[in-house]
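All protein chains but one are shown in place.
We just call them A and B in the order they show up, numbering each chain from 1.
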Amino acid sequence: MAVTVQTLDTLAPGQKAVVKDLAVEGLERRRLMDLGILPGTVIEPELKSPLGDPTAYLVRGTLIALRREQARHIHVVPLEEEQDEH
Amino acid sequence: MNTDAVMPKAACATCSLAQNARLIKLGIETGGWDYVVALAGNPNTGKSTVFNAVTGLRQHTGNWPGKTVTRAEGGFIYDGKRYKLVDLPGTYSLLSTSVDEEIARDFILFGQPHVTVVVVDATRLERNLNLVLQILEITDRVVVCLNLMDEAERHGIKVDDRALARDLGVPVVPTVARRGEGIPELLAAIAQVASGEYATRPHRIRHLDPEVGQAVERLTREIEKTFKGLPNARWVAMRLLEGDERIIEAVRKHELGELAPAAEMASTMQPALETA
Partner (left out) sequence: MTDKAMPPDSPDPLLDMADSLRQEVGPDFHDRLVESIYTDASQIASHTVTHDGERGRFYWDRTLDRLLTSRTWGFPIMGLMLMAVFWLTISGANVPSAMLADLLMDKVYNALHGAASALSLPWWLSGFVIDGMYLATAWVVSVMLPPMAIFFPLFTLLEDFGYLPRVAFNLDRLFHRAGAHGKQALSMMMGFGCNAAGVISTRIIDSPRERLIAIITNNFSICNGRWPTLILMGTIFIGATAPPALASFAAAASVVTIAVLGIILALGVSWFLSRTWLKGETSAFSLELPPYRPPQILQTLYTSVIDRTLIVLWRAVVMAAPAGAIIWLLGNITLGDASLAVHLVQLLNPIGLLFGLNGVILVAYVLAIPANEIVIPTILMLTLMVSGSDAVQAGVMIEMEDQTQVYNVLVNMGGWTLLTAINLMLFSLIHNPCSTTILTIWNETKNLRWTTVATLLPLGLGFAVTFLTATVARLFGLV
């Protein structure tokens, strides 16, 4: 199956994915890495704010809220086999 | 020396009272200390709660990351020795050169505490280890306080603290800071590391890829030649490779090692404000 790369903000709720790369530089990139978001990390959208943005993602056992404009810069590959879990 | 600072539980069931008697909380009195101890850790892991339990002070605590934003100091006497304890704001990392990690980074790096206690959240150990491993590169006088053990238990998480102590090469003490559990053992471990009775063998970051690893090694050797006896040459090497201006400046001015904690760090907002 072809590997589909998409951005984090387009993931469906509950769909697990693996971070492919971070398309940001500088402090913002280091920030994301500090929070444990780096290539290879499994990430899953879990909560949406009532107003639609930000979204909280489950990363290494912790909920981290990111605004959409940041999630857009995080490229991920969905984990297919996880889908039927929900 | 191979003393295990993590006291066996059974032996301590009865001794914790006696150990508590060896603690005298001094509140805000910090003068004439024998040792300086820093409390570092990720945000919201219970640093201020530990601080309060040991000094008798009442730093504000709260269940959200970023409650503490300034450095707080308090004192205690343990086993006849005077300690100054410094509560630091929580940080996820010391690598990012961002403003909010500055107070903690500067104190751990330049304040040269005798012991750095890293308070970690037992329910999310993996992400907390990120900071622990960084601090172990900076200093080998570290005690890991494995806090929130009650929460870990409530959620069915078990942490093998002895294996963790072996892996990290420093004492690991499980605590429930909010109830004061494990605090006597924590103090004992701090005392042993402070006096050198417990010789730590800190973990070094292992999985550096060869190219990076070699660059770090070469630079480390060079730094050790230039600054004899510098305790954290490897860390300085990593920071130089990253291009950390603050460290480059310190090397250029030959200030490494003598860089005492600048009494009052100038507000870092200022330059930015002038342009705002």
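Here is the rule we go by: a contact is a pair of C-beta atoms (placed from the backbone, for glycine too) under 8 Å apart; a residue touches a chain by one contact, two chains touch by 3 or more.
Source: prediction; values computed, not measured.
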{"item": "Contact list for the unshown chain, restricted to visible chains", "value": "A, B"}
{"item": "Residue, one of B:D34, B:E73 or B:D100, that touches the chain absent here", "value": "B:D100"}
{"item": "In chain B, positions touching the absent partner", "value": "43-44, 58, 60-66, 69-70, 89, 93, 95, 98-100, 123, 125-127, 129-130, 132-134, 151, 155-161, 163-164, 167-168, 178, 203, 205-209, 211-212, 215, 218-219, 222-223, 226, 237-238, 240-243, 248, 251-255, 258, 267, 269-270, 272-274, 276"}
{"item": "Those residues of chain A which, in the complete complex, touch the missing chain", "value": "24, 27-36, 38-40, 44, 46-54, 56, 58, 61-67, 69-70"}
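Everything below uses one rule, namely that only the chains that are shown with their structure count from here on.
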{"item": "For the chain B and chain A complex, residues of the former touching the latter", "value": "92-93, 95-98, 123-124, 126-127, 130"}
{"item": "Chain A residues touching chain B - in the complex, by the definition given at the top", "value": "27, 30-31, 33-36, 60-62"}
